[in-house]
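Shown here: the complex without one of its protein chains, the others still in place.
Moving on, here comes chain A:
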Amino acid sequence: MFKKIATLLIVSIVIISCSGSSDGPSGTTDNFDREAMLSNLANNIIVPAFADFKTKIEGLKSSAETFSQTPDQTNLDALRQAWFNAYKTWQHVAMFEIGKAEELQFVYFFNIYPLTVADVETNIANGTYDLNHVNNHDAQGFPALDYLLYGIGANDTEILVKYTTDANAANYKKYITDIVAKMDEIIEAIVNDWNGAYKNSFITSSGNTATSSLNKFVNDYIFYYEKRLRANKFGIPAGNFSTNSLPEKVEAFYKQNISKELALEALTAVQNVFTGKAYNGSTTGESFKTYLENLGRNDLVTLITNQFNTAKAQINTLDNNFYQQINTDNNQMTMAYDELQKAVVLLKVDMLQAFNVSVDYVDADGD
C-alpha cells in the first residue's frame, strides 16, 4: 500500500513538474491551422508591406539627398511627394511591432507625434545629436519631416530660405538627410530580418503562450488599433482624454489636409489584417476572421466587420483636415472616435475571449 501510494505520488509530481512549460512549436492537425494563418499574415501581408515600405523609404532617401544638393522648388515638391507616399505606406506596417521592429522599437524613429519643435531646432542649431536618445523620439521621423517641409516657414519661399541662405542652412539639410538615413537604417534591419530566419520562426511559433508569435501578434494588433489608431489619430486631438480638444496633436499637423487620408489608410490596413487580404492584390487567406468562423463565431465576425465599416463611413464624412474638423465641429470627430471605440470592445473583449490567448504569466484559477 505504502509503496503503491509513494510511487503514484512520485510519478505524478514528476509529470506535474515536467508539464510546467508547454512552450515551443507544434504540429497543427486540428481543424484550424494557425500556422497557415501566420503564414498568410507573414507571406502575403507583413513581408510585402515592409518591402513596399522599404522601397518608399529608399525613394524618400534619394529625394532627400537630391534636395539637400539642390534645394529648389522642384526638388522640394519631389521630396514632399516621396514623404507623403512613404507616410501612407507606413500606415500599413505600423501595427507590425514584432520581431526586429519590436526589438528596435521602430515606431520611435518613424511616427511619434506631436513633434517637439524646440528639440528639432536645438538639434539643428547644435549640429550634433543622437537620434537614438529617448529625448529625440519626438524630434524625428515623419512628423519632423512634416515640420521641416511644411511648417518651417509661412510659404514655400520662406521654407526654401531655410535651406539656402539661412545661416544654419547646412545643418537644416543635414538634419533632413540624417533622420531619413535613420529611417532607412531601421527599415533595412527589419526587412533583412524578415527575409532571413525570422519569418520561419514567426510562422512556426503558433503555440498559446505569452511569448508565442501568435499571441503577441493578436495583442499587438489590438494594441495598435486601440492606442495608435483610435487614441492617437482621433481621441487625443478630439479631446477625449483631456478637458479641452487638442487639435494641434493631429497626425501631419503641418501639412494638415492629409490627416484623414492617413487615418483611413490605417483603418484599411487593420481591416485587411482582420480579413487576411493580401497586401498586393485582393485574395484573402487564413486570418482572425476565418479563425473566428472556425470557432463558430460568425456572429462576431459580422459585428466586427460591420463596426469597422460604420467607423469608416463616419470618418469619411469628416474634413480632410482633422485640425480643421476639430476646430469647426468637434462633435463629428468624437462620433468617429465613438464608432472606432465600439470595435475595441468587440476585439478586446469578445475576440480575445474567443481565442483565449494567454496574455500574462501569473497564476490564475479563472475567477
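Simple rule for what comes next: contacts are C-beta pairs under 8 Å (C-beta built on N, C-alpha and C of every residue); 3 or more make two chains touch, one makes a residue touch a chain; residues count from 1.
Just so it is clear, contacts and distances are computed from a predicted model.
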{"item": "Per UniProt, the name of the complex member that is left out, chosen from \"Electron transfer flavoprotein small subunit\", \"Vitamin K-dependent gamma-carboxylase-like protein\", \"ABC transporter ATP-binding protein\" or \"Phosphonate C-P lyase system protein PhnK\"", "value": "\"Vitamin K-dependent gamma-carboxylase-like protein\""}
{"item": "Residue among A:F142, A:F202, A:F217 or A:F355 touching the omitted chain", "value": "A:F355"}
{"item": "Identified contact with the non-displayed chain, of A:N208, A:T284 or A:T310", "value": "A:N208"}
{"item": "Interface with the unshown chain - residue positions in chain A", "value": "1-2, 4-5, 8-9, 11-13, 15-16, 19, 22, 24, 26-32, 34, 206-209, 212, 231, 235, 239-244, 295, 299-300, 303, 341, 344-346, 348-350, 352-367"}
